[in-house]
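Here it is: the structure, laid out below.
Of the protein chains in this complex, one is absent; all others appear in place.
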């Protein structure tokens, strides 16, 4: 249902500060097959979306021009594909434009070079298979990537746990809640580290018994 | 066919010494999709088993109380699930109770934090998706985890090759055999490193010829 | 349609120099599920092919004798299999014979030991499950491994991006082309790093417009 | 990023006539793992969307009340799940309310009974595993189902080729185009059946030669 | 941890009458990848268990001798395997011995012939690939098949929804409960068919509101 051959130039981006804050929390909702090409990367930014045709990375070059510093490119394909749509040349270009990373529901190549240049990618797989440049897709339209709807300008946070995307207004709202929860978690963590039980800390014994839990010896 | 809502408090655990010995050998039988969240971890211990409802990690808190030092928690779900049932707060609690690690036929989250605190997990996948706490499962009943029947108190050994589980009496018996085999393997390793062929060392040439193997030039 | 129980002793190997050159370029065509057991390995060499029966690694020992320094063993199975056909003893033997690594469309075990001894393996999975030695396969016949036809003596290049196999004459031809392209890529990389756009560098704006690409604000 | 615990009562539904027309054409865009439980079913209608928690079908009962004659229920789960969320009792209820079928990115059970009552379901899998009723989801909010964004009221067409979803206005527009194309296709079909070649009919010989296609004997 | 090379001759079988009753209800717990080779089959019986080596069906012949009328053979493999372990000759033999069907966590072949002779099989896949007969497994020991522990003599019920296995005493107990539930379901089915809502029938409105469900227009 998605229009092809469309590039939207102007995108309302999520508030940077809110996104940065959001980046500190390990939440995420894309399918778990989306894995980072090297461990330890942790980025947050705003989405430039790309819709690709299988085996064709033409639109990646169109997207490069629209990247602003702090963006993360989020690429979907119109059908499941394991080709390597992205390698070290495009990474050099994306990085020079200010991109913080790539999230792609397909394959990526030149993993060693990308690791060395510190350009993180979350992808479905790694594949050395290259692509052609002959069929149009779109840039900065809503896409579904690894099971999640992504609008251009959405907040994106990616780390070892996967990738989460949030509308920019949601991101701002969540950042405060997350900061509050994190403060609260620090306290709980200390209690648990001292041997306290979640059963007591969260007052679970009564509801468990009410639900019918039986202890036997 | 498994009873839900049951927690067994007393478990006959496998002999610690035997399990420690077993841990030095790289055998294992769970499905190969069970992978460690970071490389190099190698643990052995006795199983505390947990049966979870999809999307619900309530029983993990019940299990925490029953952990004894040297235990490994082995968690199964009543249906295939990729949620993240376990994160850094539970890991803090499990570690404080003396658990050596977690084996879970589902997802895990907070991978970076778990890696930093050195709490190893073998899991089906990584997922930031959290869970609720509303449906009962069981603790310390027999479960099937990643294709293997695990009884509470069984010996568990996990390393980069995967996860193996053995009844406690089998573990003791095997430890001796494994020690003997390992001694034997050291000798073979030296011969092979010097260029000897398994064909000669294992006397395979005759049975291969008998089975009909033809060499052509 | 493959004859079983056949071992070809003499193999016309790809020119070493050409293969070494080819090894510097990150191309590859096996299915992307073929992954290295540790990151950073990068090898090139000539194929010794093995065809195995599921759950049976007998032919690996037959192959060991035919390894020449610089070879890479490429192993296929007559049906999909996730067993661990290869561990540290065989690796010790293969290494002593001069093998540079193993590519196997099945499982491998003793991953920690293989990593420590620096013997790289590209495999479908890791599994501690051992194998028997009772059914014949073949050595140095054409095999299909992870979707690619491999003839004995073919050039094999494997790195973090996966595994590529090429006929030996193709390898020589390609090495020159690859060297030329790499020189060219270095120049492009510099331009892209300076902020140039692929859209301009590859003169894509006109063909994109012709294909119907519309920019909207 | 989806709000849970929300039910939207009023939905602007796609024009019935347009959807009916659309139903005659075999297009579709959900992931190909979505398969009908019996062959030959072919339905079109308007979406009532449901978002479920893994292992919990409570919201299906909430959705039942909002079904209008001609609707198709489209159900997503907040994480991948293979449970059987839907069986013959719910099907009896949905059918009585006027639903034409169910599209669910999860499992379904009672396949024999559903087949006998002629209530078609497109699902990820079949599973006899039942579900609980304890965690809220939502009804008639936008959901991503099998890789496709579905808004309540969207046009849904499902047949042996899979499931396609379209915004209601798109559906009307497409119905005309599809009718025109179908008329055109009938003519082409007759020519092809008489032995004409697509190469000639679509005038492909010149572009193929221009692209470099070489014929050899 | 399973002993190989063992055949248990005497098996305490589940009460036939109870199993027959159980067969009328569409429950089941094996992994949903276990599918019947043709639709509509519905059997119940008692398990003869077989443990096979990958690519080797020798034990199937050993099992044939131990089949009693009313049995269902349940076959597991020591590693994931997609070979065709079973075809029309074995089916002829199993049927002659009184077997009602086969449940196998691997592949099956001769699907057309099996369908014509009405011998139902639930399997992981269909594969024409044959097997050898050279490595021992076991018969009538506990096995894990498609994620479920199966003891010899257990009650097995298989239909279009999948395969369920229950200890024989559980089967008897469940048969009564299932009969009671079925009677109850008939009444509910009639109400739902008349347009009643599960929301009212199951008194869900209050707990939903209490859980926080909001209706919006």
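Assorted remarks:
Per-chain numbering from 1; labels A, B, C, D and E assigned in written order.
Definition applied: a residue touches a chain if its C-beta (ideal position, glycine included) is under 8 Å from a C-beta of that chain, and two chains touch if they have at least 3 such contacts.
Bear in mind that the values here come from a model prediction, so they are computed numbers and not experimental data.
Within the whole complex, touches from the chain that is not shown fall on A, C, D, E. Contact with the undisplayed chain is limited, among D:73, D:113 or D:164, to D:164.
Only one residue in the set D:69, D:98, D:118 or D:198 touches the chain that does not appear here, and it is D:198. Of the listed positions E:107, E:120, E:162 or E:198, the one in contact with the omitted chain in the full complex is E:107. Of the residues in subunit C, those that touch the hidden partner chain are 1, 29, 31, 80, 142, 144, 147-149, 165-167, 170. In the full complex, subunit E touches the hidden chain at residues 5-10, 38, 58, 61-62, 64-65, 82, 84, 87-90, 92-93, 95-97, 107, 109-113, 115, 125-130, 133-136.
Within the entire complex, the positions of subunit D that touch the omitted partner chain are 26-29, 32-33, 35, 39-40, 42, 159-162, 164, 185, 188-189, 192-199, 202, 204, 208, 211-217.
Here is the rule we go by: only the chains that are shown with their structure count from here on.
Graph distance from subunit C to subunit D, where chains that touch are one step apart, equals 2. Counting only chains that touch, the fewest steps needed to get from subunit B to subunit C is 1. Subunit A and subunit B touch with mostly distinct residues; of the residue numbers seen at this interface, under half occur in both copies.
Of the chain pairs listed in A-C, B-E or A-D, the one whose interface repeats that of B-C (more than half of its contact pairs identical by residue number) is A-C. Of all chains, the one whose Cα centroid sits at the greatest distance from that of subunit A is E.
The centroid of the Cα atoms in subunit D and the matching centroid in subunit E are 31 Å apart. Measuring from the averaged C-alpha position of subunit C to that of subunit E gives a distance of 41 Å.
Touching of two or more other chains is recorded for residues 29, 32, 80 of subunit E.
Pairwise, the chains that touch each other are A-B, A-C, A-D, B-C, B-D, B-E, C-E, D-E.
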